[in-house]
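Have a look at the structure below before the remarks.
Here the complex is missing a single protein chain, while all its other protein chains stay put.
Letters are used for the chains, namely A and B, taken in the order the chains are written, and counting of residues starts over at 1 for each.
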Amino acid sequence: MTELTAAVGATRYAGSRVPRVEDARLLTGRGTFVDDVTRPGMLHACFVRSPFARARVRGVDASEALALPGVHAVFTAADLNDGVHEQWYTMMGRATPTTPLPPLAEGEVRFVGDPVALVVADSRYVAEDASELVDVDYEPLPPVVDYLGAEHAGELVHPDYPGNIVGAMETPVPAEVEEVFASAAHVVNETIHQQAYAAVPMETRGIVVERSGASGELTIWSATQAPHEVRAYCARLLGLPEHRIRVVMRDTGGAFGQKVMVSREEMCVMLAAMKVPAALKWIEDRRENLMAAGKARIECGDVRMAFDRDGAILAAQIDYLEDAGAYPIPWPVGSGMAAALLFPGPYRVPKAAFSAKFVFTNTAGRTAYRGPWQFESLAREVLLDIAARRIGIDAVELRRRNLLRSDELPYTNPNGMPYDNVTPLETFEHALAMLDYATFRREQAEARAGGRYVGVGTSTYIEPTTSGMGNFATEGATMRIEPSGKVNVYVAGGSSGNSIETTVVQLTADALGVDIDDVNTIQGDTAITPYGAGAAGSRSGGMTAGAVREASAVLRDKLIAIAAHRLEAAIEDIELAHSRASVRGTPSIGIGYGELAELAYFRPGELPPGVPAGLEVSARYAVEAATLWANATHVCTCEVDIATGQVTLLRYIVAEDCGPMINPNVVEGQIAGGTVQGIGGVLYEHLAYDVDGNPVATTFMDYLLPTAAEVPVIEYGHVETPSPGAGGYKGVGEGGAIGAPPAVVNAVADALAPLGVTITRLPLGPSEIVALVEKAAADGRPAER
Amino acid sequence: MGEVLVELTVNGQLREATVEPRLTLADFLRERCRLTGTHLGCEHGVCGACTVLVDGAAVRSCLVFAVQADGAEVTTIEGIGSPDGELSAIQSALRDCHGLQCGFCTPGFVVSVSAFLRDHPNPTDQEIREALSGNLCRCTGYQGIVKAVRQAADAGHRGEL
Partner (left out) sequence: MKPVSFEYHVPETIDDATKLLAELGDGAKVLAGGQSLIPMMALRLAVFEHLVDVGRIAELQGIERREGGLWIGAGTTAATVEASADVASMVPLLAKATPLVGHFQIRNRGTLGGSIAHADPAAEYPAVALALDASMDVMGPKGRRTIAARDFFEGHWSTTMEPDDLLVGVSFPVWSGRCGFAVEEFARRHGDFSLAGATVGVQLDGADRVRRCAIGLISLGSTPERAGAAETEIVGRPITEVDPGEVGRLAVAGLEAVPADLHGSAEYRKRVGAAMVARAWTAAITEARDG
């Protein structure tokens, strides 16, 4: 197999801001989102949902609903749940414990919004009418709402989980670590709280399931990040053979982790589809999405760090507690542990200790959201700024003394995480230079003298991307040069805005030496595209690059072999560019890909000996390392109006090292989107519950997403340290949502430090900020700086 | 309840249907006219993904009943740009500036921005951001969208459809 050499038309497209191939259809409203799918005779589903956080279900009377014209069926747990054969997610494996996931609530409802019955009708309008007529006899029970007290609440969310504990890892703090804390010059200790917020993609969840009775085939259109996972899960769930299920996703309208795993509602639709005479469509509405699609981020940590006299970190400890809701998907303990393991971050930390505990509550289940473990960065970076103020060192200087330099790598963090190929200090300095930190501090002093509160905050993190674990470890590509010489490339994809079509086309065009317009891609169709774990865990860039590399290498060899034979030249003298194979030094001597394809497909007798017919290959890439580490620094400046508590973000800078970039637009776009989600999480978004477990923010009037009027211009700095993966690429999708919240919190805290305000709790809406300012004044607290 | 006959022009084509009064204009367009480019992101008038032009004015089609649009001229995303796929100036600018990712909010932005630039040809940056604040995007962080509007305005585009 030949290496990618200069003999191919080099890298024309990779690394450049190629306009997206998805845009033509999306800009003109011709995308195919799941609600755009219509099937003959299609029926519509609507869920009846619990209005109680916890209640016994004594009975469901659907008679009035069934009498409504246009209603086909009303299913309850008794109708559907027995249809479940196996329930487990491929990523987790068969052996990982699963928490209860009854498709429909069985016997007891466990959160407001818990689906109790499924109505099937001619239209969504009628289905909603019918769902109001379903009479459920509830006997309310005392709910467990606050995760902080869940372990000792007395009531159980699930009968088989005493203390409402989903899982825990608690080991006593090693004596040597305790000793460090006992003797250190400085110890800083805080409890950091983050509130519940969620992915909230603009497109809600949705699925269409169509059974073809005679052939036993099932076709599913799904708003998903992982079409093959939908297929696998469905096959297990229904006890159907995997090869007769086809899952298609063309366009998914945002996901951010919410659409990786099959959810309970989707399970219900799969089960119900086996019992209705036509395709069954369920499109979630926004209220359902905010109430029941799952929540994230609600967690807290008792965190402490020990420093020597000069501010060098000696030890870091986190005791982490996570609210898993009633029905977490998937089992939250595995990924939640990352919040503890990564707490030391990209810093030189000799010793660490941690514990982690995950508890059930009668609220929406925890689901993955962009950087699900990001609490580690929030807690660490906020604590570092607090420590800097208390020790009396500038926050930036404290980072300088402790951030890992690239020459210290590989470095294993005190919890065993093996960092490599990252540039924490260098990237940090890059970001600070972009800000011109010294000038900002001067401007801040002037502003303070004028009675204005401005501040700067930074955050620096290291992120595991492109995991080599389980079904994430490989990615396949099928690549075909058609008889005309045009190229098709098929990968599993799973893009919900990640631009994987564009990046795969760029890479393929480069790899085969063709013009980008001569490459087409189809993704996300299990009948066409090879197995892939989907777009999750910041894996798509690196993994599809590897898949394209593997497949294109085979095709390139073939093109070269056929051309050399045809042109009577040596194999090493053949160059590929612009869909043409030519002889180096005599460019006029060449043969186009169309001609080569004709030979390969129609005149196999004329092929060189040993070269099989056709120009199509499927190949699979296995990532070279267990993790491809990436790092970034966020720097944010802000002004706080203490009369109202309003925060205005002034400058926002991200310097990141995701390795070389396939398409800088795509990288920056991913960073921007994640950053604004992080900003939203600090200043605007709160999936709040009242004391009875009623969700308070169930519409966009109360769940506030940032708009264009609230967000700053984001400035980007790029450091490019190659990874050991294909092309040297690393993942980048999740970073914005990891780095932004601490940078914003630290900026606000820096702005309010003269008032004696310490911030350890989110969200930071305007009323919370005013409360902090008023409390600090009432406490007569001295300025922290 | 009593169905009503409505007649309206959609992207220049006359459409006639008998509808329930409660059918929203958004659903009328998506289901009756099979124009699925208008998207439903919230159905309570906040996200703007359903924005269309009714008699030239940008409105949230989830907050209009089809019966209220009787006799009106409606323009949806499918009516913007040429039938053979040539993009309007706004659409091109969004493409140039990486102003979309998943594309779900995009039709709403295209329609809103087209109306905005038509009526405000020389907007300040602040005016652009405020005009965009009625459309939500979750993917882009608005960076490319703001740039695209700035670029289109600076090039003298008046939101031509």
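By definition in this document, a contact is a pair of C-beta atoms (placed from the backbone, for glycine too) under 8 Å apart; a residue touches a chain by one contact, two chains touch by 3 or more.
These figures come from a predicted structure and were not determined experimentally.
Asks: Using the touch definition up top, pick the residue from A:E575, A:E668 or A:E710 that touches the left-out chain.
Replies: Counting the whole complex, the residue in contact with the absent chain is A:E710.
Asks: Tell me which of B:P21, B:G85, B:P121 or B:G156 is the one touching the absent chain.
Replies: Of all options in B:P21, B:G85, B:P121 or B:G156, contact with the hidden chain holds for B:P21.
Asks: Contacts of chain B with the missing chain: which residues?
Replies: Counting only chain B, the missing chain is touched by 1-2, 4, 20-22, 24, 27, 43-45, 48, 51, 54, 57-60, 62-65, 67-68, 112, 115-116, 129-131, 133-134.
Asks: So that we can see where the missing chain sits, which residues of chain A does it touch?
Replies: Listed in rising order, the touching residues are 124-125, 128-129, 132, 285-287, 643-646, 684, 686, 688, 696-697, 699, 701-702, 704, 706-707, 709-710, 765-767, 770-771.
Note that only the chains that are shown with their structure count from here on.
Asks: Determine the centre-to-centre distance between chain A and chain B, using the mean Cα coordinates as centres, and give it in whole Å.
Replies: 29
Asks: Which residues of chain B touch chain A once you look at their complex with the stated criterion?
Replies: So the residues of chain B in touch with chain A come to 20, 22-23, 30, 34-44, 46-47, 49, 76-78, 80-81, 85, 87, 91, 94-96, 98, 100-107, 110, 128-130, 132-146.
Asks: Where on chain A does chain B make contact in their complex?
Replies: 17, 19-20, 22-31, 33, 35-36, 38, 125, 200-204, 251-254, 256, 283, 285-286, 496-499, 665-666, 668-669, 672-677, 699-701, 705, 707-711, 713-714, 736
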